[in-house]
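Right, chain A next:
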Amino acid sequence: TITCSGSTTVLPIAQATAEAFMDGHPDINISIRGGGSGVGIAALINGTIDIACSSRPMKSKEITQAKSKGIEPIPYAIALDGIAVVVHPSNSISNLTIKQLKDIYTGKIKNWNELGGPNLPIVVISRDVSSGTFEVFNERVMAGAKVSSSAQLLASNNAVTTTVSTTPGAIGYAGLGFVSSKVKSVAIEKIIPSEQTVKDGTYKLARKLYMYTNGKAKGAVSQYIAFIQSSQGQKIVEKQGFISLN
Partner candidate 1 sequence: MVERQIWTSNLNLWFGKNQILHNINLEAYKNHITAIIGPSGCGKSTLLRCFNRMNDPIPFMELTGKVYLDGKDIYAPKTDVYAVRASVGMVFQKPNPFPKSIYNNVAYGLQIQGKYSKSEIKDRVEESLKAAWLWDEVKDRLHHSAMSLSGGQQQRLCIARALANKPKVLLLDEPTSALDPQSTAKIEELCLALKNSVTILIVTHNVAQAGRIADYTAFLYLGELVEFEKTEQLFTVPKDKRTEAYLTGVFG
Partner candidate 2 sequence: MKGIKEKTFQAIAYIASLLTAVCLIAIIYGIFHDGLPLFKFISWKDFLFTNNWYPVYSPPGFGAWALIMGSFYVTLGALIIALPLSLGSAIFISEIASPGLREIAKPVIELLAGIPSVVYGLFGIAFLAPLIRQWFSLDTGLNLFTSSLILGIMVIPIICSISEDAMSSVPHSIREASLALGATKSETIFKAVIPAAKKGIIGSILLGFGRAIGETMVVLMVAGGAAQIPKSIFEPVRPMTSTIAAEMGETIMGDLHYNALFALAIVLLIITFFSNLITEIVFRPKRQK
């Protein structure tokens, strides 16, 4: 059995590819858990899983910790993703700068009318601190500033989009694959997240998704990762709403 845990963003990719992979390899079982990128990486460092799914690169601190426990993490990129900033469809705001975004999340800007929008208090929705999505957002937008303590921390992309879609004043962020017509995604620095802008790197909140193994992947694990990276695997990636590597 291959055990695989981590980012909820990567979860749909991992699961869909695992199903397809297992259809071709009935003798191999893949067990998949979510939790968040931090969860997966921690479990890899603790030596309890085979593959850690992550929506961010490992932090240097994590790498040191892994080394000290005799774990040698090796990253495999498996897909591209953009983090879309989403608001309620009724919201007239369609563009935000990184600076504005940061002020919203630190609690400096409290009402949409400060940004030229409707007179509506902003409901700040963030991801759990364990998620890679949060890490990327934290790094690129917050730049070390603290998210206001009144922000709701939700455990998954899905929870974020659901909440935003039902809350007129809400703002949140989620992986591109989770953006549906029920929410409106806003441009960042005038650039709309799309396959194009993510691939060419113009969209500021783009990232790679990874799978980490302890040492070079061997046996079934390497077969599985190779399957994801193959064109057949990348098709499944696109079907799940993410952006393929090639």
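Rule of thumb we're sticking to: a residue touches a chain if its C-beta (ideal position, glycine included) is under 8 Å from a C-beta of that chain, and two chains touch if they have at least 3 such contacts; residues count from 1.
Basis for inclusion: all candidates are chains of the complex that A comes from, given by their letters.
Note that the structure is predicted; figures quoted are calculated from it, not measured.
> By the touch definition at the top, chain A has one partner among 1 or 2 in this complex. Which number?
Among 1 or 2, only candidate 2 touches chain A here.
> Could you please specify the touching residues of chain A with respect to candidate 2 in the complex?
35-39, 41-43, 45-46, 62, 65, 121, 123, 128-130, 144, 146, 149-155, 163, 166-167, 169-170
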